[in-house]
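Below are the structure tokens for one structure; questions will follow.
Below is a slice of the complex: some chains, not all, each in place.
Chain naming follows the written order as A, B and C, and within any one chain the residues start at number 1.
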Amino acid sequence: MNIAIMCSGGDAAGMNPAIKSFVEHCLKNELVPYLIYDGFEGLIDGNIKKAFHEDVTGIMHLGGTIIRTSRSKRFYEPKYREIAYENLKEAEIDKIIILAGDGSIKGLDVFAQEYNISFVGIPTTIDNDIYGTNYCLGVDTSLNVIRNALDEIRDTSSSSKRAFVVEIMGRECGYLALITALTSGAEICVIPEIEVDLDSIEKRLSLELEHGRQYILAIVAEGTNQTEYIKNWIEETLNIETRTLVLGHVQRGGNPTVFDRLMGTEFVSFSIERLISQEEVKSVIIYKNSQFEFVDINTVTSNKYTIDEKLLKLVEKLTK
Amino acid sequence: MNIAIMCSGGDAAGMNPAIKSFVEHCLKNELVPYLIYDGFEGLIDGNIKKAFHEDVTGIMHLGGTIIRTSRSKRFYEPKYREIAYENLKEAEIDKIIILAGDGSIKGLDVFAQEYNISFVGIPTTIDNDIYGTNYCLGVDTSLNVIRNALDEIRDTSSSSKRAFVVEIMGRECGYLALITALTSGAEICVIPEIEVDLDSIEKRLSLELEHGRQYILAIVAEGTNQTEYIKNWIEETLNIETRTLVLGHVQRGGNPTVFDRLMGTEFVSFSIERLISQEEVKSVIIYKNSQFEFVDINTVTSNKYTIDEKLLKLVEKLTK
Amino acid sequence: MNIAIMCSGGDAAGMNPAIKSFVEHCLKNELVPYLIYDGFEGLIDGNIKKAFHEDVTGIMHLGGTIIRTSRSKRFYEPKYREIAYENLKEAEIDKIIILAGDGSIKGLDVFAQEYNISFVGIPTTIDNDIYGTNYCLGVDTSLNVIRNALDEIRDTSSSSKRAFVVEIMGRECGYLALITALTSGAEICVIPEIEVDLDSIEKRLSLELEHGRQYILAIVAEGTNQTEYIKNWIEETLNIETRTLVLGHVQRGGNPTVFDRLMGTEFVSFSIERLISQEEVKSVIIYKNSQFEFVDINTVTSNKYTIDEKLLKLVEKLTK
């Protein structure tokens, strides 16, 4: 029985542990594993290869994905999806695991409906913005990479009387910025989900600066587009030299944490079992209240992810 | 309203983030935070101090605990518990949060029953062996410290044809060893929870060595007492030079991961809320299916922690 | 005998190990150590404190400087230098060690000539742009922080067919960018010291992209102001999606490496010995061919630092 794995969209740590687990789990269970390289682009171009143990040796500790990923415009066009299907048929593959965000999984679902392919989508994005699952593969590594950068920033920041405004990835979602603010000892947190009360922040920090505070750390989610605004506001209102830091793609990468290695392994193992035990599978695997479940992609895409109220409440003190 | 925090038993990463959150949460909510230094020993010796912002500045990224911990024999004796109570009475403290394993929390419970103290125990141990909770503070950092060491060992191990047997902490519990084996690409996993089938392992690895395998990594839980045995078995049976590595106390320490910082913050916040909202509290806070709950210490101590069946199943392939 | 230490200008890793060594070396040798906080600003404001063991406990692994640093305009004015002198006189200090770049050391020299102060300047800057010394405190840590960021970037970069242009600090000097390019496996290196031959680079990389190269890493020194230019050039000429990353202040900070800890200790020990063994000292300590020497500040400031020819030759292949 042939079964393939692929990535799509932005890369995330945990993809390689998932790919390694996929190949090993298949070989152990007498399934034939295939790797689809370069995402949907590779699916169209027939970049599909049978996998062996050697292909996944020594990749557990690598960030990103050794089978690469892409954003494909061609896959939106029926004629290219037909080519993609021909490639799969030739390789006798009708079961696919995809590591991707909800947009790409939706794309695969359209294709799977057209050509009767079984698939499981594993929610994979550092933005943690997919509805239905408590966890998206890659988030824990991303958060710890940010932590390391901020530990370094704090050192330099507290060496001169200075404020730092750090912009954190996450598209429309403030999750990464929120957790970062809570766990880095930040003084200000600006995310799309909460309106900041700058007057209140001014009062709080003016007082602290008078009492000897030596630096200020502000975490701003990219989705708010307020990095420069907050920088200028701090400089003008609190009268302290202020620097901006846009962490950028560093946040994507790095040696996967234990949690992402484990989640990659579990997501993949349960997805394989699903694909081989059921006739027709068109599902997203989600992690919810410490359990793995399978849901329809439409459930996922027709709802908007919202951050846990408890977390929003914990971070409130940094928004006013 | 006065409220105190203390540690007991072995230290773990996440204690400092918890202590920092404790002080800040109290000050924000007009409670008066106290730090009890040196565990029960400090409680007996009156090593109790009111805490201010300055006491917890710049500790988020430190492993261990700035208020120190201890193992106390004196606290078993009623006369010392009476002294401890007098110290608390003098400081007008009748609410305590303790970061500790189940043994120490049980010890505090005895004391709390005698002298009508309210307390919440936060399960804190790198061994992850406490019944009722899915997570004990410190485990994630410990696992990632081990990961770093093993990433280094793999490099050196694959440079010479060689096997490494690495002993992992965890007392009677194989959790740390199991997760480590799953996420480090190990070939053998020896834990108290599963009987290893050495004949089967011999067959599997002999074949792989013939086919070019260059090294072997075996993870052994300290609770099995089999580190030396496995080392000798590999050397004699598989005929490959074998080294032992006992990771030891390195596993306890280090800059807390984001997860331990967050869990420290959440455990403490919900514990404080419980202590101030209810008349009498004698509870352990547990993390179960992504929710925080409060249970009786006896529920915790009268049951034995068992590892999730799904994880045991995933690791099975490394035990035979 | 009283002796003081201070920082000036940008902070660098290695300052804290130097400060710790300073205090401990003084106490061991019955000298009285003083800490001048906030650079020349603190000297003017009288922010000078006697130091004890406790002041430097647990700082070896901290980046930045616990006594803070600043850039002072006031110190250019004679009237503020007079106030600074009065502050020193009151504390009975006539010997100073300064951790700073050549500009600040020159500033202290002016002051020292006016008021007959002895001083040693320890070249400290991540830019490594000071004439006469092979090494400036902080450079090794900075290089390793950059290495970590680039290890992460490489993972994400090789996951999609993509180029990254990374801007590296160093003001007018290309040293950091050069070493980074050599040790990160970069394909392009743009520094002020070498003219790049873009035609040649185009030929080389076009060929490699045809033969399957999956990503390109270009290192650009901030002193060239060509980050955006190179980004656009790659995108247009090599036809590959290209991202820019400005590492920024992350480069300053972090846990000092062993080399910076050791250099901090050695620089300080030999500086103290010089200050107490000679009547009048107005020197910069330099590290040259594995030896420490003392030279006049004018020797340092009247010459321009140039990068070792051997290194320029090694990097040439990445500039054409």
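The rule is simple: contacts are C-beta pairs under 8 Å (C-beta built on N, C-alpha and C of every residue); 3 or more make two chains touch, one makes a residue touch a chain.
Just so we're clear, the structure is a prediction, and the values are computed from it rather than from any experiment.
Because all chains derive from one sequence, the complete complex can be expressed as a copy number, which is 4 in this file against the 3 shown.
Note that only the chains that are shown with their structure count from here on.
Among the chain pairings, A-C comes first (most C-beta pairs in contact).
Chain A and chain C touch with mostly matching residues; of the residue numbers seen at this interface, over half occur in both copies. With each centre defined as the average position of its C-alpha atoms, the distance from chain B to chain C rounds to 40 Å. With centres set at the average Cα position, the gap from chain A to chain B is 28 Å. Here the CA centre of chain A is 35 Å from the CA centre of chain C.
Touching two or more other chains at once are residues 151, 154, 158 of chain A.
Taken together, the chain A residues at the contact with chain C in this complex read 7, 11, 13, 15, 38, 62-65, 68-70, 145, 148-149, 151-161, 164, 214, 243, 245-246, 248-250, 252-254. The residues of chain A lying in touch with chain B in their complex are 17, 20, 28, 58, 60-61, 134, 140, 143-144, 146-147, 151, 154, 158, 179-180, 182-185, 255, 257-259, 261-262, 265-266, 269, 288-291, 310, 314, 317.
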